[in-house]
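Have a look at the structure below, then the notes.
Only a single protein chain was left out; the remaining protein chains are all shown in position.
Chain IDs A, B and C follow the sequence of writing; residue 1 opens each chain.
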Amino acid sequence: MTMAMALDSGLAVVVLAVAGWTIAARGTFAAVVGFVSYGLLLTLVWVRLEAVDVALTEAAIGSGLTGALLIGAAARLRAGEASPVEGPGVVLRLEIAVLSATVAVALAIAVLLLPDPAPTLAPAAAENATATGLGNPVTNVLIAFRAMDTLLEKVVLALALVGVWSLAPDRVWGGYPGPRHRSDPHGVLAFFARLLPPLGIVVGIYILWAGADHPGGAFQGGTILAAMWLLVMMAGLTDAPPVSRRWLRLVLIVGPVVFLVVGLGGLWLGDAFLAYPAAHAKPLILTIEFAMTLTIAATLGLLLAGPPERKLS
Amino acid sequence: MVRDVFTIVMVAAGAFFFLAGTVGLLRFPDTLTRLHALTKADNLGLGLVVLGLLLRVQGPLGALKLVAVWLLVQLAGATVSQLIAGAARRGEPSA
Amino acid sequence: MGVATVFGLCGAAAVGLGLYGVIVNPQPLRKILAFNLLGSGVFLIFGVVARRGAAAGFGGDPVPQALVITGVVVAFSASALAVALLLRLFQETGRATLHADAATSAGANEADP
Partner (left out) sequence: MADFLIAVAGFVLAMVALGLVRVLRGPASADRMMAAQLLGTGGIAALLLLAAATDMPALVDVALALALLDAFASVAFVMGGSRSEVREPDATEPHEHGA
């Protein structure tokens, strides 16, 4: 058993232990702390699976933003937890456990029976990498080979935000999202929220830029920017913008719109929808990535801020 | 050779502080003393690991990133420790 | 048994745990959490497929990896929407539960599961 194998097995055991804890924990807060730890450990698992791009995404979204989302919800729901609701009885629990175990075992068998020379598209991705001029194969897949997925996924983000906003009561429509946060303006949190975002913005843009040739890209960079924005809002240094602001709406759609325009342009100049003209592939892709980063940062930030709750004064 | 010995000594010392941090977190009697143990692991554990790896990276950008990671963790650790200590003093109920 | 298989089995177990949590846990927030756990297990199995497809100098097949990245973002937006719905339900009824009796006994309007 090599050192690496020991590390991987140990990591798998810890991951499963923490996963079990998030399900079994009594208190919601304890479960959410467990989930954030789980996200962090998953980041390491993705690193061990040599999927560094996914590790970056998991670090940013899986652990950071989802953790903040769930803990915020748990804090606001705390009053409701005083009256615990009865779960299913012992017999039913046992039946559910058997069902879940069956599903898990079936999946495990499927994993063990995966075909041996594994089918792969890696050689195809490598062959066509020259078409875009980008060195990162995952960015190539996201933005060129499977561009339609990525475009539609941006639309899903926008739809989720529309869904969240539509939960606002009529009286406050167009107003400020979420509660207003306050903190001591000379306190440690305000200090932190002034110091960290400049550094975070540099790192976010760096990750976006590195995404062309190394692991990174629009999602990961955009998520870091969103987290920095949320930090400033949480420290009460700035308020979330009212959802009816025109500039905000523009930022929220600029990514998909640029993507669509370039895609339709491909119909005109290139061979097909979303086909990039070979000579200008790289600058076009970078433009799309930049616009998408802005949109992703704004959308993720507003998804966490929640529906409008305060009237436009 | 000298470089390898330096790395081994520094990284091992860093790992020791993680051990100490965990022991403190598990064994110390109350929240504030546990916080004390934790900050040592944050500070010195990661600091020594970064120091040990500093000579192994290529180019100034790699070194800069390593130091940046350490500084970020310092900044976050200092802030969060203070906030946690404040919350602990106000006597947060267990959740 | 290689790295990929170890984490593949880990992913299968995470799916099982998540499924159990989604069904058993009565609190909606815990259901959202368990659902995320279930999803992460599926992503891990994808990751195993990607790792096994390592070729052409890449550490893994980039196509499943890109799909997982898309999936993580979509799972996050679904969670955010679910949390917003839950908070709204709580505002309306004062309860964070899908239990019909509990919601009506709180003097609320319809909150059928």
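Convention: a residue touches a chain if its C-beta (ideal position, glycine included) is under 8 Å from a C-beta of that chain, and two chains touch if they have at least 3 such contacts.
Since the structure is predicted, the reported quantities are computational estimates derived from the model, not experimental observations.
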Where A:A6, A:L92, A:I109 or A:V155 are the choices, the one touching the absent chain is A:A6
Sole touch to the unshown chain from A:A101, A:L114 or A:V203: residue A:V203
What does the interface between subunit B and the hidden chain look like in terms of residue numbers? 4, 7-8, 11-12, 14-15, 18-19, 21-22, 25-26, 31, 34-35, 38, 41-42, 45-46, 49-50, 53, 56-58, 62, 65-66, 68-69, 72-73, 75-77, 79-80, 83-88, 90, 92-95
Residues belonging to subunit A that touch the chain removed from view: 2-4, 6-7, 10-11, 14, 17-18, 21, 29-30, 33-34, 36-37, 40-41, 43-44, 47, 52, 55-56, 59-60, 63-65, 67-68, 71-72, 74-76, 78-80, 169, 171-172, 175, 179-183, 189, 192, 196, 199-200, 203, 206-207, 210, 214-216, 220, 223-224, 227-228, 230-231, 234-235, 309-311, 313
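The working rule: only the chains that are shown with their structure count from here on.
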From subunit A, which chain is the farthest off, judged by mean CA positions? B
Quick one: report the Å distance separating subunit B from subunit C, using the average Cα coordinate of each chain. 32
Could you tell me the distance, in whole angstrom, between the mean C-alpha positions of subunit A and subunit C? 13
Multi-chain contacts in subunit C, i.e. residues touching at least two other chains, fall at none
Can you pull out the residues of subunit A that are in contact with at least two other chains? 28
Please name which positions on subunit C make contact with subunit A in the complex. 3-21, 23-27, 29-30, 32-34, 36-37, 40-41, 43-45, 47-63, 65-70, 72-74, 76-81, 83-88, 90, 94-97, 99, 102
Spell out the part of subunit A that touches subunit C in their complex, as residue ranges. 4-5, 8-9, 12, 15-16, 19-20, 22-23, 28, 31-32, 35, 38, 42, 45-46, 48-54, 57-58, 61-62, 65-66, 69-70, 73-74, 76-77, 79-81, 83-88, 93, 96-97, 99-101, 103-105, 107-108, 110-112, 114, 118-123, 125-127, 137-138, 140-142, 145-146, 149-150, 153, 156-157, 159-161, 163-164, 167, 219, 300, 303-304, 306-307
Can you list the residues on subunit A that touch subunit B in the complex? 27-30, 188-189, 191-192, 195-196, 199, 203
